[in-house]
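Every protein chain except one is present and positioned as in the full complex.
Order as written gives the chain letters A, B and C; numbering starts at 1 within each chain.
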Amino acid sequence: MSIENKSFRPKIVAFCCNWCSYAGADLAGSSRLSYPADVKIIRVPCSCRVNPMFILRAFEKGADGVIMCGCHPGDCHYSTGNFYARRRMTLLFSMLDYIGVENGRTRVEWVSAAEGVKFSDTMNSFVEKIYSLGENVRLGDLRCRN
Amino acid sequence: MQRIGVFVCHCGSNIAATVDVSKVAEMALMEPGVVHAEDYQYMCSEAGQAKIADAIHEKKLTGIVVCSCSPRMHEATFRKAAERAGLNPYMVEIANIREHCSWIHKDMEEATKKAVILMRAAVAKVNLNTPLQPGESRVTKRALIIGGGIAGIQTALDIADAGYEVDIVEKTPSIGGRMSQLDKTFPTLDCSACILTPKMVEASAHEKIKIYTYSEVENVSGFVGDFTVDIRKKARSVDMDKCTGCGVCQEKCPSKKAPSEFNRGLNNRSAIYTPFAQAIPNVPVIDREACIKFKTGKCGICSKVCQAGAIDYEQKDEIITEKYGAIVVATGFDTINLDKYDEYAYSQSKDVITSLELERVMNAAGPTHGHLERLSDGKAPKEMVFIQCVGSRCSDDRGKPYCSKICCMYTAKHAMLIRDKYPDVNVTVFYIDVRTPGKNFDEFYRRAVEQYGVNYIKGQVGKVIPQPNGKLLVQGSDLLDNRQILKEADMVVLATAIEPNPDVRKIATMLTASIDTNNFLTEAHAKLRPVESPTAGIFLSGVCQGPKDIPETVAQAGAAAVKAIGLLAKDKLMTNPCTAHSDELLCNGCSTCENVCPYGAITYEDKEVNDHGIREVRRLAVVNSALCQGCGACTVACPSGAMDLQGFSNRQIIAEVDAICR
Amino acid sequence: MSSNKKKQAELIEEISGVNPLKCMKCGKCSATCPSYNEMDIKPHQFVSYVINEDVESLVNSKSLWKCLSCFACVERCPRDVKPGKLIDAARQMVVRQRNNTYLSPDEIPELLDPELPQQLLVSAFRRYRR
Partner (left out) sequence: MQELINRAKEMLDDGTVARVLGWKAGDLPYNPEPAYFEDAESLKDFVYNGFCGANLSKYMIEASKLEGKTLVFLKPCDTYSFNQLIKEHRVDREKAYIIGVGCKGKLDIEKIRAQGIKGIESIEGAEITDDADTLKVQTIYGEKSCAYADAMLERCHVCKGKEHKIYDEQIGESKETKDGERFDEVARIEAMAPAEKFAFFQKELSKCIRCNACRNVCPACSCRKCVFDSNKFDSAQKANVDSFEEKMFHIIRAFHVAGRCTDCGECSRVCPQGIPLHLFNRKFIKDIDELYGEYQAGDDTESKAPLTNYTFEDAEPSIVGKRG
């Protein structure tokens, strides 16, 4: 990965569901599949636990990218959680895109417990994307009062 | 304010080689609420756990952060350690600085920085933790086995012998599974039926085992210890209580054109049939698609010849609802479809067969009564070619990326048996690698080569071309002699890749058990919990978890049984206290949360509340914590933020977000 | 010198888009090759030649010009290694080194059959403009 602006180190928050994606991240770790240290993982029981407010909060606090990972559709540990999460995130991302926040800063990937490689690949490509977008100024600037 | 202790584990050099652990401990002391921090070689060791206990006592800690391996590994260990020292176990949080940090980063400075941030997030969370009390739930002392092959039978027998009730649900009309289709077994060359049928009989005769054949699991609800399962008993059209198994109906049935599933479609069976002679139960089924009575309304011969009056054309599917404490998946495998491998001419020639079909050809009860003959013209073959790895070890989308594991051994078995019985038949095996780890396995393969003169050629076959004279031209290469080979064969046998039974994905979804991209069920831990699904109360037996041979399957079946018995032996289970709860003063009673709850754990009650002096009756959401599994779907659906999840509360997660973005 | 060898091997990998390390040495390519007997280096060997960074031998081999580009090996390779692409890449290297000695578009005879697969045309140009 080429990091052009070395001084910029993005803050990236990854929400991972406990049953698939967090385990996938563990597998990436035990398989020593590296991805940049800019990614920090928060464990949630299910992708449906991720409140859009958490994502907005992360951006507001200076995150440059937020990614959510869950079980593949149909494989949710709680049967249907990721279906609701999928709709919520689609609408949220669409709204962020609508107000001019670069779409590349948000992503959803379905990563199973067996997909350590996919987890690492996903994080690598996401971080690369965030580097190419640079610092997130917009969501920090979008305030109601000047 | 909490009094938090932070414990940083070196994990030998696993963490300490890339993370400056003392620095992490040092930084921890600057975090709000942290009154104690230390690092140690192995926190999970007895000495490490003692350090935690000592600190709890000496520093009067109210919260613990352990910076170590994944919480999926040792969260339970540290929670138990804290509990023994008198702290509520849910006051412990783990910062994963191994799998998510030291193992994936190389630069020490960078990894240390990240570890500090992960530690901060965990500290921020613990600051908001509250002591939680697990509830209790009951255990239904009965197990369900899905699949009646050797894996399912063995698991059922082991559980039943321990004194618990077991139900087996089998999709086909008889238990027995793939093993019943095999002729001989490697490496001892035992007759498969001779060792399997006694087990089938034992299972059917066992007072604790109930067998539902020709049945499928239709719906599963509930959770560990208390599953509720709907089983669809498909209409057999034969009364199981009346049938004596005399077999006259099958003889007299005029419709004999349905391909026999048991013989892999190599010959036909009657519309009313038992799959094979030793079937259990020995009660036939009417295949309504093939039956003349069902198709035209006329016939009814079976009913006329049945002296027991067991034929019942009116029989309907029946749904049985039963409760189980544990469920074992033993759904087995099938061979892959060969449509994408046209180069081997499987669809073009009857003399190109799969190894499983060869099992039926070699079997005395098979379509050729055990005579090795070409299925096209019935002639005895002189040249036989075996092709290994057909669809296995493929990284393209035609086959499977994994090794099917059993093919090397059964091919050696086939080659040996053929050479033994028909010494004038030449047998050539084209292989990529011969993989024979296992007790007496390599010796077995060497016997095929040395004693029986089986010709092994290293090199995959490129194509099989059916010739006008009925022969099959096999074009391969001999990589060791560096020559291309054109060989005329009479029969070609494909060691076809195996894949999990295609129905398993549906079943996994019902059970909410994880499954991988190849449709193998995922185990809870690849090494340490190989027979458990990550979903509590679900256990894995046999090939549904990964390719394996009969001895391995039986071993795993026993292991799965032990795990299930361990669960059934408990009277009560502790339930996860990380459940949703609703703040009565914030709840609108709008029913939004109820709509997304997969467990029906949310109901509404009219309750009187005192909202800062205003007393009124309100419609409020109430969570049944025994049913709630803690997914959190409701917490996000709730517009007012009244619904929150214990252990993963809004404020806790936001505190983690803030700590990471700080 | 050795770094030059390495560069050549890397160039082949780049042109072909093939990762030779994926090869499991099954030999299906050689088993399926219609030109096998004409070749001095066999299709499955292309892969190890690239792994061993001996592109020189590959470039000087008879096989280079005996490959029909029928792509049977590409079609059937179970590991996505596709030796046919390696040999094609080696040919491209040769063609590139020869600069402007290959056909220019206006030299192409007008009476070419429009049904002719393009792949065949391209490989024919490479083979017969030696």
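Structural remarks
The working rule: a contact is a pair of C-beta atoms (placed from the backbone, for glycine too) under 8 Å apart; a residue touches a chain by one contact, two chains touch by 3 or more.
Nothing here was measured: the structure is a model prediction, and the numbers come from that model.
Considering the intact complex, the chain excluded from display touches A, B. Contact with the undisplayed chain is limited, among A:K11, A:R88 or A:K118, to A:R88. Among B:M73, B:V596, B:V623 or B:A659, only B:V596 touches the chain that is left out of the view. By the touch criterion stated above, the residues of chain A touching the omitted chain are 52-53, 56-57, 60, 73-74, 80, 83-84, 86-104, 106-108, 138-146.
Although one chain is not displayed, chain B still touches it through residues 583, 585-592, 595-596, 604, 611, 616, 619, 637, 639-641, 644, 650-651, 654-655.
Here is the rule we use: only the chains that are shown with their structure count from here on.
Taken as a contact graph, the chains are arranged in an open line, each linked only to its neighbours along the path. With each centre defined as the average position of its C-alpha atoms, the distance from chain A to chain B rounds to 29 Å.
Only residues 70-73, 96, 98-101, 103-107, 110-111, 113-114, 117-118, 121, 505, 508-509, 512, 514-517, 522, 534-535, 578, 596, 598, 629-633, 635-637, 645, 648, 650, 653-654, 656-658, 660-662 of chain B touch chain A when the two sit together in their complex. Residue ranges of chain A in contact with chain B, taken from their complex: 11, 13, 18-20, 22-23, 25-26, 28-30, 32-35, 37, 40-46, 48-54, 57-58, 61-63, 71, 74-81, 84, 88, 112-115, 120. By the touch criterion given at the top, residues 22, 24-33, 36-37, 42, 44-45, 72, 76-80 of chain C touch chain B in their complex.
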